[in-house]
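Okay, so here's the structure we're looking at.
Every protein chain but one is kept in place in this view of the complex.
The block that comes next holds chain A.
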Amino acid sequence: MANTTLTQPKSFQEIILRLQNYWAEKGCAVLQPYDMEVGAGTFHPATTLRALGSQPWAAAYVQPSRRPTDGRYGENPNRLQHYYQYQVLIKPSPPDLQELYLGSLEAIGIDMAMHDIRFVEDDWESPTLGAWGLGWEVWCDGMEVSQFTYFQQVGGHDCRPVSGELTYGLERLAMYVLGIDHVMDMPFNAPTAPIPLSYGDIFRQTEREYSRFNFDVAETEILFRHFEDAEAECKAILDHPATDPKTGREIVMAHPAYDQCIKASHIFNLLDARGVISVTERQAYIGRVRALAKMCADAFVLTEAGGAGA
(Lines give C-alpha, C1' and ligand atoms only; values in the text may rest on other atoms or scores of the structure.)
Protein backbone atom coordinates (compact mmCIF):
# COMPACT_ATOMS: atom_id res chain seq x y z
CA MET A 1 0.00 0.00 0.00
CA ALA A 2 2.87 2.34 0.79
CA ASN A 3 3.59 4.62 -2.07
CA THR A 4 7.35 4.85 -1.81
CA THR A 5 7.63 6.89 -4.97
CA LEU A 6 5.78 9.74 -3.34
CA THR A 7 8.17 12.21 -1.76
CA GLN A 8 7.74 13.54 1.75
CA PRO A 9 6.12 16.99 1.87
CA LYS A 10 8.37 19.85 2.95
CA SER A 11 5.96 22.49 4.18
CA PHE A 12 2.59 23.21 5.72
CA GLN A 13 1.20 24.53 2.47
CA GLU A 14 2.39 21.49 0.54
CA ILE A 15 0.34 19.27 2.83
CA ILE A 16 -2.71 21.44 2.22
CA LEU A 17 -2.09 21.38 -1.53
CA ARG A 18 -1.75 17.61 -1.54
CA LEU A 19 -5.03 17.22 0.33
CA GLN A 20 -6.71 19.60 -2.11
CA ASN A 21 -5.37 17.57 -5.04
CA TYR A 22 -6.24 14.25 -3.50
CA TRP A 23 -9.85 15.14 -2.78
CA ALA A 24 -10.20 16.91 -6.11
CA GLU A 25 -9.07 13.69 -7.80
CA LYS A 26 -11.62 11.77 -5.75
CA GLY A 27 -14.32 14.02 -7.16
CA CYS A 28 -14.90 16.63 -4.49
CA ALA A 29 -15.65 20.25 -5.32
CA VAL A 30 -12.78 22.14 -3.73
CA LEU A 31 -14.41 25.12 -2.04
CA GLN A 32 -12.89 28.14 -0.33
CA PRO A 33 -13.13 29.02 3.36
CA TYR A 34 -16.28 30.66 4.63
CA ASP A 35 -15.77 34.37 5.18
CA MET A 36 -16.85 34.49 8.81
CA GLU A 37 -15.37 33.69 12.19
CA VAL A 38 -16.23 30.09 13.04
CA GLY A 39 -15.15 27.65 15.73
CA ALA A 40 -14.73 24.71 13.36
CA GLY A 41 -15.01 23.73 9.71
CA THR A 42 -18.36 22.12 10.45
CA PHE A 43 -19.92 25.60 10.78
CA HIS A 44 -19.28 26.36 7.10
CA PRO A 45 -22.72 26.21 5.45
CA ALA A 46 -21.18 23.78 2.94
CA THR A 47 -21.24 21.28 5.80
CA THR A 48 -23.96 22.32 8.23
CA LEU A 49 -26.65 23.16 5.73
CA ARG A 50 -25.59 20.87 2.90
CA ALA A 51 -25.69 17.83 5.16
CA LEU A 52 -29.45 18.38 5.16
CA GLY A 53 -31.90 17.33 2.50
CA SER A 54 -31.68 14.74 -0.25
CA GLN A 55 -29.32 16.43 -2.76
CA PRO A 56 -25.99 14.64 -3.27
CA TRP A 57 -22.93 16.65 -2.23
CA ALA A 58 -19.15 16.29 -2.22
CA ALA A 59 -17.01 19.19 -1.07
CA ALA A 60 -13.59 19.75 0.44
CA TYR A 61 -12.12 22.98 1.82
CA VAL A 62 -9.76 24.60 4.29
CA GLN A 63 -11.51 26.51 7.04
CA PRO A 64 -9.70 28.93 9.38
CA SER A 65 -11.16 28.29 12.81
CA ARG A 66 -11.09 30.21 16.04
CA ARG A 67 -11.20 28.87 19.57
CA PRO A 68 -10.58 31.83 21.86
CA THR A 69 -10.07 29.67 24.96
CA ASP A 70 -7.15 27.84 23.29
CA GLY A 71 -5.00 30.97 22.97
CA ARG A 72 -1.53 30.60 24.54
CA TYR A 73 0.17 33.80 23.36
CA GLY A 74 1.96 31.80 20.68
CA GLU A 75 4.09 30.08 23.31
CA ASN A 76 2.53 26.65 23.54
CA PRO A 77 3.99 24.29 20.94
CA ASN A 78 0.57 22.89 20.02
CA ARG A 79 -2.16 25.30 20.94
CA LEU A 80 -3.51 28.18 18.93
CA GLN A 81 -6.61 30.33 19.14
CA HIS A 82 -6.61 30.52 15.34
CA TYR A 83 -5.85 27.43 13.31
CA TYR A 84 -6.86 25.62 10.17
CA GLN A 85 -9.14 22.67 9.63
CA TYR A 86 -9.45 20.65 6.48
CA GLN A 87 -12.98 19.55 5.93
CA VAL A 88 -14.52 16.96 3.60
CA LEU A 89 -18.24 16.28 3.36
CA ILE A 90 -19.66 13.59 1.07
CA LYS A 91 -23.37 12.78 0.84
CA PRO A 92 -24.36 9.97 0.73
CA SER A 93 -21.37 8.55 2.61
CA PRO A 94 -19.61 6.14 0.21
CA PRO A 95 -19.03 2.55 1.42
CA ASP A 96 -15.26 2.93 1.06
CA LEU A 97 -14.96 6.21 2.97
CA GLN A 98 -12.47 4.74 5.45
CA GLU A 99 -10.22 3.58 2.60
CA LEU A 100 -10.56 6.95 0.86
CA TYR A 101 -9.55 8.64 4.08
CA LEU A 102 -6.53 6.38 4.60
CA GLY A 103 -5.53 7.14 1.00
CA SER A 104 -5.43 10.82 1.90
CA LEU A 105 -3.00 10.10 4.72
CA GLU A 106 -0.74 8.26 2.30
CA ALA A 107 -1.00 11.20 -0.09
CA ILE A 108 0.53 13.47 2.54
CA GLY A 109 3.36 11.06 3.23
CA ILE A 110 2.20 8.81 6.06
CA ASP A 111 3.46 5.28 5.37
CA MET A 112 0.81 2.84 6.62
CA ALA A 113 3.44 0.11 7.01
CA MET A 114 5.37 2.05 9.63
CA HIS A 115 2.64 3.80 11.59
CA ASP A 116 -0.17 2.74 13.89
CA ILE A 117 -3.49 4.08 12.63
CA ARG A 118 -6.48 3.56 14.88
CA PHE A 119 -10.17 4.44 14.78
CA VAL A 120 -11.10 5.31 18.37
CA GLU A 121 -14.73 5.90 19.32
CA ASP A 122 -15.68 9.53 19.39
CA ASP A 123 -19.31 10.35 19.11
CA TRP A 124 -19.48 13.80 17.72
CA GLU A 125 -22.03 16.19 19.07
CA SER A 126 -22.41 19.87 18.51
CA PRO A 127 -24.89 21.12 21.10
CA THR A 128 -24.81 24.54 19.48
CA LEU A 129 -25.78 23.13 16.07
CA GLY A 130 -28.26 20.59 17.40
CA ALA A 131 -26.21 18.06 15.49
CA TRP A 132 -24.76 14.68 16.25
CA GLY A 133 -23.15 11.76 14.53
CA LEU A 134 -21.23 8.61 15.24
CA GLY A 135 -17.66 7.96 14.26
CA TRP A 136 -14.15 8.12 15.56
CA GLU A 137 -11.17 10.23 16.20
CA VAL A 138 -8.41 8.80 14.04
CA TRP A 139 -5.13 8.23 15.80
CA CYS A 140 -1.73 8.06 14.18
CA ASP A 141 0.80 6.74 16.68
CA GLY A 142 -1.38 7.93 19.55
CA MET A 143 -2.04 11.35 18.07
CA GLU A 144 -5.49 12.45 17.02
CA VAL A 145 -5.12 13.51 13.39
CA SER A 146 -8.74 13.60 12.24
CA GLN A 147 -12.37 13.35 13.18
CA PHE A 148 -14.45 10.94 11.15
CA THR A 149 -18.21 11.26 11.52
CA TYR A 150 -21.36 9.87 10.00
CA PHE A 151 -23.86 12.69 10.48
CA GLN A 152 -27.15 11.48 11.91
CA GLN A 153 -28.84 14.76 12.74
CA VAL A 154 -28.26 18.44 12.01
CA GLY A 155 -30.37 21.28 13.36
CA GLY A 156 -32.73 18.71 14.80
CA HIS A 157 -33.36 17.12 11.36
CA ASP A 158 -32.54 13.48 10.60
CA CYS A 159 -29.91 13.26 7.85
CA ARG A 160 -31.28 11.21 4.94
CA PRO A 161 -29.11 10.21 3.22
CA VAL A 162 -26.28 10.21 5.73
CA SER A 163 -23.21 12.37 5.08
CA GLY A 164 -19.69 11.28 5.89
CA GLU A 165 -17.62 14.09 7.37
CA LEU A 166 -13.83 14.21 7.72
CA THR A 167 -12.08 16.92 9.68
CA TYR A 168 -8.30 17.18 9.77
CA GLY A 169 -6.55 19.37 12.33
CA LEU A 170 -4.04 20.70 9.83
CA GLU A 171 -1.34 22.12 12.11
CA ARG A 172 -1.17 19.04 14.28
CA LEU A 173 -1.18 16.68 11.33
CA ALA A 174 1.45 18.70 9.47
CA MET A 175 3.72 19.00 12.49
CA TYR A 176 3.63 15.25 12.78
CA VAL A 177 4.34 14.59 9.13
CA LEU A 178 7.08 17.22 9.02
CA GLY A 179 8.61 16.20 12.36
CA ILE A 180 8.21 19.63 13.95
CA ASP A 181 8.03 20.08 17.74
CA HIS A 182 6.79 23.65 17.96
CA VAL A 183 4.07 24.88 15.67
CA MET A 184 5.78 28.25 15.28
CA ASP A 185 8.86 26.51 13.84
CA MET A 186 6.90 24.80 11.07
CA PRO A 187 7.84 25.87 7.53
CA PHE A 188 4.77 27.45 5.99
CA ASN A 189 6.13 27.67 2.44
CA ALA A 190 9.08 25.70 1.03
CA PRO A 191 12.18 26.07 3.21
CA THR A 192 14.12 26.53 -0.02
CA ALA A 193 11.97 29.45 -1.18
CA PRO A 194 13.74 32.80 -1.67
CA ILE A 195 11.82 34.09 1.31
CA PRO A 196 11.14 31.08 3.54
CA LEU A 197 8.38 31.78 6.02
CA SER A 198 7.67 29.79 9.15
CA TYR A 199 4.26 29.44 10.77
CA GLY A 200 5.58 31.70 13.49
CA ASP A 201 6.62 34.39 11.01
CA ILE A 202 3.02 34.55 9.97
CA PHE A 203 1.09 33.89 13.17
CA ARG A 204 3.21 34.54 16.27
CA GLN A 205 2.20 38.18 16.35
CA THR A 206 -1.49 37.54 15.86
CA GLU A 207 -1.55 34.76 18.46
CA ARG A 208 -0.11 37.13 21.05
CA GLU A 209 -2.50 39.92 20.21
CA TYR A 210 -5.60 37.78 20.12
CA SER A 211 -4.71 35.86 23.27
CA ARG A 212 -4.56 39.08 25.22
CA PHE A 213 -7.70 40.39 23.55
CA ASN A 214 -9.70 37.18 23.97
CA PHE A 215 -8.85 36.59 27.60
CA ASP A 216 -8.69 40.06 29.07
CA VAL A 217 -9.79 42.84 26.76
CA ALA A 218 -12.82 41.84 24.68
CA GLU A 219 -15.56 44.08 26.09
CA THR A 220 -18.10 41.73 27.54
CA GLU A 221 -20.90 44.31 27.68
CA ILE A 222 -20.58 44.84 23.94
CA LEU A 223 -20.35 41.12 23.30
CA PHE A 224 -23.48 40.39 25.30
CA ARG A 225 -25.25 43.08 23.26
CA HIS A 226 -23.95 41.70 19.96
CA PHE A 227 -25.14 38.27 20.94
CA GLU A 228 -28.64 39.61 21.50
CA ASP A 229 -28.50 41.51 18.20
CA ALA A 230 -27.41 38.48 16.19
CA GLU A 231 -30.09 36.39 17.80
CA ALA A 232 -32.79 38.94 17.07
CA GLU A 233 -31.57 39.47 13.50
CA CYS A 234 -31.55 35.74 12.77
CA LYS A 235 -35.14 35.42 13.91
CA ALA A 236 -36.18 38.58 12.08
CA ILE A 237 -34.70 37.37 8.79
CA LEU A 238 -36.62 34.12 9.00
CA ASP A 239 -39.81 35.90 10.01
CA HIS A 240 -40.02 37.48 6.57
CA PRO A 241 -42.61 35.76 4.38
CA ALA A 242 -41.08 33.46 1.77
CA THR A 243 -42.51 35.47 -1.11
CA ASP A 244 -40.21 38.37 -1.98
CA PRO A 245 -42.50 41.39 -2.57
CA LYS A 246 -40.05 42.92 -5.05
CA THR A 247 -39.35 39.99 -7.39
CA GLY A 248 -42.40 37.95 -6.54
CA ARG A 249 -40.19 34.90 -6.11
CA GLU A 250 -40.15 32.40 -3.28
CA ILE A 251 -36.87 33.19 -1.47
CA VAL A 252 -36.37 31.64 1.95
CA MET A 253 -33.30 33.40 3.41
CA ALA A 254 -31.74 30.43 5.19
CA HIS A 255 -28.12 31.47 4.55
CA PRO A 256 -28.30 35.10 5.71
CA ALA A 257 -30.08 33.90 8.84
CA TYR A 258 -27.46 31.21 9.35
CA ASP A 259 -24.72 33.89 9.19
CA GLN A 260 -26.29 35.43 12.28
CA CYS A 261 -26.32 32.04 13.97
CA ILE A 262 -22.58 31.69 13.23
CA LYS A 263 -22.04 35.16 14.69
CA ALA A 264 -23.93 34.34 17.88
CA SER A 265 -21.94 31.15 18.26
CA HIS A 266 -18.59 32.92 17.92
CA ILE A 267 -19.61 35.66 20.35
CA PHE A 268 -20.60 32.99 22.83
CA ASN A 269 -17.11 31.42 22.45
CA LEU A 270 -15.51 34.79 23.15
CA LEU A 271 -17.65 35.32 26.24
CA ASP A 272 -16.68 31.86 27.37
CA ALA A 273 -12.99 32.71 26.98
CA ARG A 274 -13.57 35.84 29.06
CA GLY A 275 -14.76 33.53 31.82
CA VAL A 276 -18.03 35.39 32.33
CA ILE A 277 -20.34 32.50 31.57
CA SER A 278 -21.01 29.98 34.31
CA VAL A 279 -21.59 26.29 33.89
CA THR A 280 -25.34 26.68 34.23
CA GLU A 281 -25.58 29.77 32.06
CA ARG A 282 -23.54 28.00 29.42
CA GLN A 283 -26.38 25.58 28.90
CA ALA A 284 -28.82 28.42 28.41
CA TYR A 285 -26.58 30.19 25.85
CA ILE A 286 -25.87 26.98 23.98
CA GLY A 287 -29.61 26.35 23.90
CA ARG A 288 -30.20 29.78 22.38
CA VAL A 289 -27.64 29.21 19.60
CA ARG A 290 -29.10 25.77 18.99
CA ALA A 291 -32.56 27.26 18.62
CA LEU A 292 -31.16 29.55 15.89
CA ALA A 293 -29.39 26.65 14.14
CA LYS A 294 -32.60 24.70 14.21
CA MET A 295 -34.59 27.55 12.69
CA CYS A 296 -31.98 27.90 9.93
CA ALA A 297 -32.09 24.16 9.23
CA ASP A 298 -35.89 24.30 9.13
CA ALA A 299 -35.60 27.12 6.60
CA PHE A 300 -32.89 25.46 4.49
CA VAL A 301 -34.92 22.31 3.87
CA LEU A 302 -37.62 24.56 2.36
CA THR A 303 -35.16 25.77 -0.30
CA GLU A 304 -34.28 24.19 -3.62
CA ALA A 305 -30.70 23.46 -2.49
CA GLY A 306 -32.17 21.89 0.61
CA GLY A 307 -34.03 19.38 -1.53
CA ALA A 308 -37.50 20.93 -1.39
CA GLY A 309 -39.62 19.59 -4.22
CA ALA A 310 -36.92 17.06 -5.14
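Brief remarks follow.
In this section, a residue touches a chain if its C-beta (ideal position, glycine included) is under 8 Å from a C-beta of that chain, and two chains touch if they have at least 3 such contacts; residues count from 1.
Criterion: contacts and distances are computed from a predicted model.
Of the names listed as "Glycine--tRNA ligase beta subunit", "Transglutaminase domain protein", "4-azaleucine resistance transporter AzlC" or "Sigma-70 family RNA polymerase sigma factor", the one that matches the UniProt record for the absent chain is "Glycine--tRNA ligase beta subunit". Shown as candidates are A:P94, A:G109, A:G156 or A:G200; the residue that touches the absent chain is A:P94.
From the options A:R79, A:K263 or A:K294, the residue with contact to the chain not on display is A:R79. The chain not shown here is touched by just one of A:L134, A:L197, A:I251 or A:A308, and that residue is A:L134. Listed by residue number, the positions of chain A touching the unshown chain are 1, 72, 76-79, 92-95, 98, 112-121, 123, 133-136, 140-143, 150, 152, 160-162, 164, 176, 181, 275-281, 284.
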